[in-house]
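To start, I am sharing the structure in question, which I have written as structure tokens.
For this view, one protein chain was removed and the others were kept in their places.
As written, the chains take the letters A and B, and residue 1 is the first residue of each chain.
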Amino acid sequence: MAATVEARPPDKYVDVRTQELQINMGPQHPATHGVLRVAIWADGEIVTRAEPDIGYLHRCAEKIGESVTHIQYVPYTDRYDYLAAMNNNLGYCLAVEKLAELEIPERAEYVRVIVSELNRIASHLMAIGTYGLDLGAFTPFFYAFREREEILRILEWICGARLTYNFIRIGGVMRDCPEGWLEDITRFLDYFEPRLEEMNELLTHNHIFVNRTANIGVVSLEQAVKYGLTGPNLRGSGMRWDLRRDDPYSIYDRFEFDIPIGTGIKGTVGDCWDRYWVRILEMGESVRIIRQALDQIPDGEIMAKGVRHLAFKCKAGESYQAVENPRGELGYYLISEGGQISYRSRIRAPSFCHLSILEEILPGSMFGDAVAIIGSIDIVLGEVDR
Amino acid sequence: MFTYMRNVVDSLRTTVKGMQVTWKNLRRPETTVEYPEQLVPLPEGYRGIHTLDTDICIYCFQCAKICPVDCIEMRAERVEKKFLSWEVFNIDYNKCLFCDLCIEVCPKDCIHMDKRDGSAKFALITDDRSTLNLDILEYKGLSEADKVAVVKVREENAKKAAEKAKAAAEKKAAADKDESEDKKDKADDSGK
Partner (left out) sequence: MERLVGALEGLGESAFALSLLMCAGVVLGFVGIWPLFAVWLERKASADFQSRLGPMYVGGFHGWLQTLADGIKLAFKEDLIPAQANRVLFWIAPAVAFCGAFATMVVIPIAQGVEIVNLDIGIFFILAISSVGTIGVVMAGWASNNKWSLYGAVREAAQLVSYEIPIALSLMIPIIAVGNLRLGHIVGFQCAGPEDAGFVYLSHHGWLLFYSPWTLAAGLIYFVASLAECKRAPFDLPEAESELVSGFHTEYSGLRFSFFFLEEYVFMFVVSIVGALVFLGGWQPLPFVSFQFDNPLMKLIGAGILLGKAVFLVWVQIWLRWTLPRLRVDQVMTMGYKYLTPLAMLTLMGMALYQYWGCRYIPGIL
């Protein structure tokens, strides 16, 4: 019997691979977080090649920046990373203020920090909520939205809008805090921290969740740096890099906070679980920052003197300002010729860089993992396509 | 073998824990409301549809100039050399960003964004896009009937909220009482 087995050429029965299946994932797919299209070549359940395809949400953002005035461009910045509009506003305003050499009142700086950190929590809640959804856990998504709703209510209270705030303006902020607003934030923070613990119990330490995310989509530190990852994705790979600490803008050098990094508690450093866990920890740090800001906030003006909406001009020159967006380093590069309009406006969007790593880490993973990996790098397509 | 057993135990343990969390949330009150029937109060300064106070408007066109998307279409007519009167003042809500800039530049504070709070209409939902190009001269905020409806809804909501708060306070008081009694009991026990 053994002889007959040997007589057959081994590859005929060992290699049972057949044709590769090419699948078009997106742009209308429940797990692509917007209108991303990923062309996937799959061998059974295993992804052999993946090509992200972008451009479905291209809105000429940079070109618009060269045709409207600085003041008019601020509402457009809301629309790139629409989950963290405050942070986008902040980055652009800082870049313009650098050009115009404006002095920002103290109170405005504190309000800016409070709203940006609130928006960071909201954005991370969205990220972890939809991540749970990608992995088939519906309920954490609703809990995250419930908490996010509270933040949106707080932000709506101060600026009148829920998603595209246009609240941080060149020279300060749009409105002063309404009465009772600061106290309401304290109340929210007290309510939020135990709820975060609950989220950990429900999702973070769940055995299935850990098994779905640990050791999946590992991005080594070298790879992360090579692809220009920033934000939670870089910190998930184990690098303690946060612009709020390493290149402080606004008044972030006045606050005490830690920079959480991925340490591979459940698997390897830089896996999906680490990236997720960094986001959870960062929400706690944001809470710390907001508490300190609430303690320190002074009275005073909220708008710099001499900013007239219709006649605001910058000095000639160029400026680059990067801020730590919830998704990573968001940079605005502006060249001004001294008028109301930028000569060149360029946006360095974190999600765009993050997306490029998909091609490297998707191959070899299983189909369900591909969804988990796309969810874990947390891209916003408005920002990718701009 | 150890990993095997740990996997079995871990999956059971974390599942039970997760179920405890969902059970806890099962007993919490709902956070959503039945929207058109029950309204969520909007804050002061909510950005809704514009209203224009034509009596104090000085026809400076600044709001149209600052608009980033050029959604304000305005044309004024000269009457008796000096005075102007609005011929056209349309805002195209297909384009509007609701960015609040037009309100801020107004030197006379005559253009506002209306809350439309509680008007029980899906404010900007329409199946015909052309209806979104609103004539702001026509639109004077809420109609009288709408205002009455708003007041009614608000009162009802306030009443409900008060009842709820009262019930919650009573419950809490009872719970506190129980707790303090428990503590007392425990203290007694430990004392013994």
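Please note the rule applied: a residue touches a chain if its C-beta (ideal position, glycine included) is under 8 Å from a C-beta of that chain, and two chains touch if they have at least 3 such contacts.
Treat the numbers as computed from the prediction; the structure is a model and nothing was measured.
The chain not shown here is in contact, across the full complex, with A, B. From the options A:A39, A:L182 or A:I208, the residue with contact to the unseen chain in the full assembly is A:I208. Check A:P75, A:G91, A:P105 or A:G132 against the missing chain and you find that the one touching it is A:G132. Summary of contacts with the chain left out: across A:D274, A:D369 or A:E383, the touching residue is A:D369. Interface note: of B:M19, B:V40 or B:V88, the residue touching the hidden chain in the full complex is B:M19.
For subunit B, the residues touching the chain absent from view are 4, 7-8, 15, 18-19, 21-23, 25-26, 28-34. Even with one chain removed from view, subunit A keeps its contact list with that chain: residues 21, 23, 29-31, 45, 132-139, 142-143, 146, 202-203, 206, 208-209, 211-212, 366-369, 371.
The criterion applied here is as follows: only the chains that are shown with their structure count from here on.
With each centre defined as the average position of its C-alpha atoms, the distance from subunit A to subunit B rounds to 25 Å. Against subunit B, in their complex, subunit A makes its touches with residues 68, 71-76, 139, 143, 146, 149, 156-157, 159-161, 164, 166, 174-175, 178, 198, 201-203, 205-208, 309-310. Of all the residues in subunit B, the ones that touch subunit A in their complex are 7, 10-11, 13-15, 17-18, 20-22, 24-25, 31, 42-47, 62, 65-68, 97-101, 104-105, 113.
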